[in-house]
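The structure appears below as structure tokens.
Only a single protein chain was left out; the remaining protein chains are all shown in position.
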Amino acid sequence: MNIEDKILAGDKIACARLISMLENNEKEAEEILKKLYEKTGNAYVIGVTGSPGAGKSTLTDKMAKKLREKGFKIGILAIDPTSPFTGGAILGDRIRMTDLILDEGVFIRSMGTRGNLGGLSKATSSAIKVLDIFGCDYIFIETVGVGQSEIDIVKMADTVVMVLTPNMGDDIQAIKAGTMEIADVFAINKSDLDGADKTKFEIEMNLDLNENTDFRPKVIKVSALKNKDIDILLDAVLEHKDYQMRTGNFEKRRIDNVKQEVLDLVKENLINLIMKKAVENDLLNKLAKEVYARKKDPYTAKEELINLLLN
Amino acid sequence: MERPIRVLVAKPGLDGHDRGAKVIARALRDAGMEVIYTGLRQTPEQIVEAAIQEDVDVVAMSILSGAHNTLFPKVVNLLKERGVTDRLIVGGGVIPEDDIPFLISSGVEAIFTPGTSTKDVVEFIKTHVKRQ
Partner (left out) sequence: MYNEDKLDKILSSYQNWEDNKIAKLIEKFPERKKTFTTGSGLEVKRLYTPVDIKDIDYEEEIGYPGQFPFTRGVQPTMYRGRLWTMRQYAGFATAEESNKRYKYLLEQGQTGLSVAFDLPTQIGYDSDHPLSEGEVGKVGVAIDSLKDMEILFDGIPLDKVSTSMTINAPASVLLAMYIAVAEKQGVTTDKLRGTIQNDILKEYIARGTYIFPPEESMRLITNIFEYCSKYVPQWNTISISGYHIREAGSTAAQEVAFTLADGIAYVEAAINAGLEVDEFAPRLSFFFNAHNDLLEEVAKFRAARRLWAKIMRDRFKAKSEKSMQLKFHTQTAGSTLTAQQPDNNIVRVAIQTLAAVLGGTQSLHTNSRDEALALPTEDSVMIALRTQQIVAYESGVTETIDPLAGSYYIESLTDKIEKEAMEYIKNIDNLGGATKAIETGYIQKEIQNSAYKYQMQVESGERVVVGVNKFKIEENHKKEILKVDPQVEIVQKKKLQRLRQERDNVKVKESIDMLVEKAKTDENLMPYILEAVKSYATLGEICGALREVFGEYEQSVIL
């Protein structure tokens, strides 16, 4: 059996292998995805984001378990930062998902951000496709909600759950500033701590200010560790899913995402092509020196590089 | 671009002494590897499943309780049963010299005992990893 057939037959080893090949940018992998692409489109993607220590992994674990009880097949992509200095990473989210490991219907994969701009979202969206082909009904992408590239990943989700904890103080400000608008559901984890109500109130207040009112995100208090009110959270996620399906937002969001994805691929490809040529004849270095010496301006340099491709 | 080596660092059995496992995890990360850390009390079945889903190149296990003769070979065998034979499997911990030949013959390719330098572990993995 080739790798395509194996994945379609539910072989976890093949599924894992293909994700690695895509992560490593192996050409062959893209060809395999081309062949299998028509099998995608069945999975619903849930993004789980929030600051470190907010309890994303435990919450993902608990939501996944609930969906398993309903018989769905689950994929989980847990993304952690790669060290920019060494290129290495410690990926520890599995620790909180130990009892899902032996579940036949769950596939968990940890990914390092590997520090390459754009590369991460490409690898993630490829991995989502593989899990979709593999037959997952729901796919969780779990990532720390800081930095543009991570926000880009979360945007690939059909529903985004933002995990907060009580008494975050300044964190709330940060979330307001950058990522508030990407959340479709807010989960206030560790609800047994003092201040959970206050945090809920603060978020509700912020939502009140939001002009765009055709969907108002729910704010749910949960305790991942105590497995409390996970049902309610999951209902809120599914409610958002229904809303999207009903209003056609789902289709719109996905088409937007595909647009972005295709554009990103084009960009990456073009740059690779230009770089290949520019490196071949050392043009980039030459141009940079000329621009520095004021013999040329950067705009002319750009045109020269693009011309490489057109000729 | 060279891809990072992926390593599963696992604690099979019940002992909670993870100082060594954590130091190794950090040293491997600092050597540019992607380390998937499983936490304590992992059964051989869980370790094998994680190794498969994470598609790791290396499975590194640490035991200080003396259960190594039972648990290390079991991981090797379960991987074999799943048809996975292209991974490097190494172990470490308080392991008597007498037990090492048995463990090596069961398919654990290196045993690192107390006092091993993390550099040696990194070097061993880099030179013995099976998949390119």
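As written, the chains take the letters A and B, and residue 1 is the first residue of each chain.
What we mean here is this: a contact is a pair of C-beta atoms (placed from the backbone, for glycine too) under 8 Å apart; a residue touches a chain by one contact, two chains touch by 3 or more.
Just so it is clear, the structure is predicted and the values come from calculations on it, not from any experiment.
Peer 1: For the chain that's not shown, point to the residue among A:R17, A:K73 or A:R96 touching it.
Peer 2: Checking each option in A:R17, A:K73 or A:R96, the one touching the absent chain turns out to be A:R96.
Peer 1: For review purposes, identify every residue of chain A that touches the missing chain, sorted by number.
Peer 2: These residues of chain A touch the chain that is not shown: 53, 58, 90, 92, 95-96, 225-227.
Peer 1: Residues on chain B that touch the omitted chain in the whole complex?
Peer 2: 13-19, 22-23, 25-27, 37, 39-41, 43, 65-71, 94, 96-98, 113-115, 117-119
Keep in mind that, in the parts below, only the chains that are shown with their structure count from here on.
Peer 1: Using CA atom averages as chain centres, what separation in Å is found between chain A and chain B?
Peer 2: Centre separation, chain A to chain B: 29 Å.
Peer 1: For chain B, which residues are in contact with chain A within the complex?
Peer 2: On the chain B side, the touching residues are 1, 3-4, 6, 25-26, 28-39, 42, 45-46, 49-50, 52-55, 82-84.
Peer 1: Would you pull the chain A residues touching chain B in the complex into a rising list?
Peer 2: Touch list, chain A to chain B: 12-13, 16-17, 19-20, 23-25, 82-83, 86-92, 94-95, 98, 101-102, 107-110, 112, 114, 116.
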